[in-house]
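Below is one structure. I have some questions about it.
A single protein chain has been omitted from the complex, and every remaining protein chain is retained in its original position.
Per-chain residue numbering starts at 1, and chain names A, B and C are given in the order in which the chains are listed.
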Amino acid sequence: MSVLLVGEGREYLRERGETLETDLGVLEVPEDAQPGDTLETHLGTAFEVRALRGPDLFEHFERTGAPMMPRDVGLIVGHTGVADGDRLLDVGTGTGVLAAYVGRMGASVVTYEQDDDFADVARENMALAGVSEAVDVRTGDATEHAEELRDEDPFDVLTLDTADAAALVEHAPDLLADGGFLAVYSPFVESSKAVVETAREVGLSEIETLETIQREMDFDDRGSRPSTAGVGHTGYLTFARLV
Amino acid sequence: MSVLLVGEGREYLRERGETLETDLGVLEVPEDAQPGDTLETHLGTAFEVRALRGPDLFEHFERTGAPMMPRDVGLIVGHTGVADGDRLLDVGTGTGVLAAYVGRMGASVVTYEQDDDFADVARENMALAGVSEAVDVRTGDATEHAEELRDEDPFDVLTLDTADAAALVEHAPDLLADGGFLAVYSPFVESSKAVVETAREVGLSEIETLETIQREMDFDDRGSRPSTAGVGHTGYLTFARLV
Amino acid sequence: MSVLLVGEGREYLRERGETLETDLGVLEVPEDAQPGDTLETHLGTAFEVRALRGPDLFEHFERTGAPMMPRDVGLIVGHTGVADGDRLLDVGTGTGVLAAYVGRMGASVVTYEQDDDFADVARENMALAGVSEAVDVRTGDATEHAEELRDEDPFDVLTLDTADAAALVEHAPDLLADGGFLAVYSPFVESSKAVVETAREVGLSEIETLETIQREMDFDDRGSRPSTAGVGHTGYLTFARLV
Partner (left out) sequence: MSVLLVGEGREYLRERGETLETDLGVLEVPEDAQPGDTLETHLGTAFEVRALRGPDLFEHFERTGAPMMPRDVGLIVGHTGVADGDRLLDVGTGTGVLAAYVGRMGASVVTYEQDDDFADVARENMALAGVSEAVDVRTGDATEHAEELRDEDPFDVLTLDTADAAALVEHAPDLLADGGFLAVYSPFVESSKAVVETAREVGLSEIETLETIQREMDFDDRGSRPSTAGVGHTGYLTFARLV
């Protein structure tokens, strides 16, 4: 697993065994580095070792687009019950935040990214997050591989974040374990509707599309109120279950 | 771990090794029962073995109050990055849905419930969810045990769902690992404000209180729209971090 | 103008000069009855005269469908600036709440209702509200009368609450005065989108579709919070202007 190295107001994410080289000196991260340890560079600068947490990924991942927000990652996890030992099929890797989050929960993830370069970045991000073994980033169009995927063990959760999610929803009954969940993230009404209609056609149950509006509360001397800076729409989340 | 036994339109949650006795007959759940297996009672009724998922807990847990909703469980997980190997301190166990969810993600949880009977129910719920080893349900007022808790290993996440959460937030810097998160669920503005003020006083960072409004979308022949049945308020979530 | 007669826990809406006949006795409402006056039936029961206000219409109008809510009436008025002396064209009269509200503000209204019986009820409702002279309820499909309507004086505001609103939006530039507003109420995304696209095609300006979520706040001894009973979706409001 990776650790955060925090010192002099900076923060670096490194795997144990790696070397941190900066203008503050060189520091080899011991294989047994533990959160709370203090390490020193060869120039004597102290870095504290801190455990990596999910929200740190937003700071340290290289982005290949707007990553899924913590709230949407959380809602997917909450509504599908992602757990240690789960098998996930994730389509539309992107920056890989969702895959890394669930990988860190002990789930094993197969994730598809169509863009070659984005897939490479995602693989580097998985290494950074220390979940390279848990997350298998595959390059390609998952829909084209649907037949092969059916021959693998069934998936407990199928997460889709692609423009043509409905095309893959057709295969959901063949890909999901009994009781497994589908979760589709879509910014638009039309694509959410297409997903819902396909989910109905292929016989999935407990279909619902949720829209989430999140606002920050301000507490100051004058009083309490929702922030005057509104929080905008991210995406609709459609859930369904194979029962 | 427990499994769901699904047959004749009914659903039972049992640990492996337990016996299911109903009017449909007696069925001993093999220690090696796997999702997808079909088991038969002594009367010949077939039950399919299905893996337990987080959302199933809402159906099978005995309730000692309104359980935290999947969306709020998810938001806490998303904003704090709960992961396999984490140590959580959870105060205000209640029905135990949050503890069970994060226990199923591989986190080890110490959770406090003040009410003796509720704590007993929570322990039974943890057994049902197959997370008895991961979740230590303690009876008592965590604030009174704050001194002892400081002597334990630091916690990665501190989750509070009690009326007097602010009293425990005072101890957060002593209980949390560096980089660890505080998450407080509170239905009311006033108690959220008290939590924020205390978090500021004790020097926590990245303090924010979020309000979440979730609505279902309806898709039918006439068109698409948010549901005319609104989804009500559950609680404010306040997050803070020790950095 | 009509007045409310309030007594014995009951409330009646009558025009001045009309007679109220109930089991509490007969009472003729004087032409000069003023709010604050106390009137007596021939049996001696006292009724207080109260001025009719917009929100009273929801209690006293006969309904031919779900009436537009006070919030949506208000938003239309706020975003279009309905004022004394305005000429409004209102299509899809329904119960007539919107027409009566703006008639009470001194606007003169031409309103179209396709259903004969509904139009009759709307006319009775306008009489009840004391705005029969201000509001001309016409039976028919306004789109079919678009040519004639163009020959009337231009309208300051065009309000549409019909399934095929887009068809009439095509005529908006010919019906509206310069600087006049279009306001379309639509429950669905698809019809709102059709209205927006037509408004763009015919060259209207300042086009925007607003979605309004309204919640009640609860204040009690435990604290303050948004109501746990959510307020559902009513409709999208699309505004545009001829400039």
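What we mean here is this: a contact is a pair of C-beta atoms (placed from the backbone, for glycine too) under 8 Å apart; a residue touches a chain by one contact, two chains touch by 3 or more.
It should be emphasised that the depicted structure is a prediction, and the values quoted were computed from it without experimental measurement.
A.B. asks: Tell me which residue among C:32, C:84 or C:148 touches the hidden chain in the full complex.
C.D. replies: Only one listed residue reaches the unshown chain, and that is C:84.
A.B. asks: Given the contact definition stated above, which residue among A:6, A:146 or A:213 touches the chain not shown here?
C.D. replies: A:213
A.B. asks: Tell me which stretches of chain A touch the chain missing from the display.
C.D. replies: 187-191, 211, 213, 215, 222-234, 236
A.B. asks: Spell out the interface residues on chain C facing the chain that's missing from view.
C.D. replies: Interface with the chain not displayed, on the chain C side: 4, 6, 35-36, 48, 50-51, 53-57, 70-84, 101, 104-106, 154, 156, 177-181, 189, 192-193, 196-197, 208-217, 219, 224, 226, 236.
Following the convention adopted for this analysis, only the chains that are shown with their structure count from here on.
A.B. asks: What's the distance between the Cα centroids of chain A and chain B, rounded to whole Å?
C.D. replies: It comes to 21 Å between the two C-alpha centres.
A.B. asks: Going by the contact rule already set, what residues in chain A reach two or more other chains?
C.D. replies: Residues 189, 213 of chain A each touch two or more of the other chains.
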